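A protein chain is absent from this complex, but the other protein chains hold their places.
And then chain A:
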């Protein structure tokens, strides 16, 4: 080392000691930083376990009182303290199903437009505009749905549906009853607009990842734009598209405020999608602060647990699908 040669022995030991403490400090701060990041990671882990634990503990009284029949009972009576989750679960599934029936084809078609038809300079602006739909807070969808969309449905769309399907076997009960404006169809429709940007964004990303050679080969055979999309792009990206759809479904299942405004909060299971109903999240949002008595509160928390389990499964499938596509791309 050069210092040794220049400075002599006595000074070198001092410098070496200083150097050693400095290095030691560096090493310690290095370890401290790494451990800090590790603690943060454990905090994220603890968060999820905390959510699950809190929900399970909170719902014990309700599950003890009603057992598994909680899930299949329609009654929801705060006065007699008799609670069943069937109506909210049914409402959650029906509204989400309506949302997906509308949002999946529309979302895929928009992604098709953005990747195959849209002029290049327009792609980014349109994609951003669609994504802005995802940025609008859900309470805005709610207030808009209640004051603008529900009256519109009540006046123009619902009477038409009721008249058209009156007497058609099967469909007449689906579109039965007075046109309230609010109800499961309205909620499902608003959910569809809300999940549309998620489905579009992910489908567009996976469509863009299709190797151009595949598409060019199909075009070279004389395929039309639609045929290329249907027979080349879609089969190639199927897993990713399913992942995106599941992600959207996860959103729809758990969406609270927009639905709370327009669902009508009626704890009934009705075959008509025009009828008011309730969803798990809407029940909790509407009733939790007013719930008196441990059993009432606990039943609402049990609803939350059911919602969490359902969304957990759906989201886990979504992640698994998207991960599989990533590995395939590698």
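To be clear about the criterion, contacts are C-beta pairs under 8 Å (C-beta built on N, C-alpha and C of every residue); 3 or more make two chains touch, one makes a residue touch a chain; residues count from 1.
We take it that contacts and distances are computed from a predicted model.
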From "ATP synthase subunit alpha", "D-lactate dehydrogenase (Cytochrome)", "Phosphate transport system permease protein PstA" or "ABC transporter ATP-binding protein", the hidden chain's UniProt protein name: "Phosphate transport system permease protein PstA"
Full-complex contact with the absent chain, from A:13, A:80 or A:289: A:289
Touching the absent chain when the full complex is considered, from A:66, A:112, A:236 or A:296: A:112
Candidate in contact with the missing chain, chosen from A:18, A:36, A:168 or A:217: A:36
Touching residues (missing chain, whole complex) on chain A: 26-27, 29-30, 32-34, 36-41, 43-45, 47-48, 50-51, 54-55, 57-58, 105-107, 109-110, 112-114, 116-118, 126, 128-130, 132-133, 135-144, 146-148, 193, 196-197, 200, 224-227, 229-230, 247, 250-251, 253-257, 260-261, 281, 284-285, 288-289, 300-301, 304, 307-308, 311-312, 315-316, 319
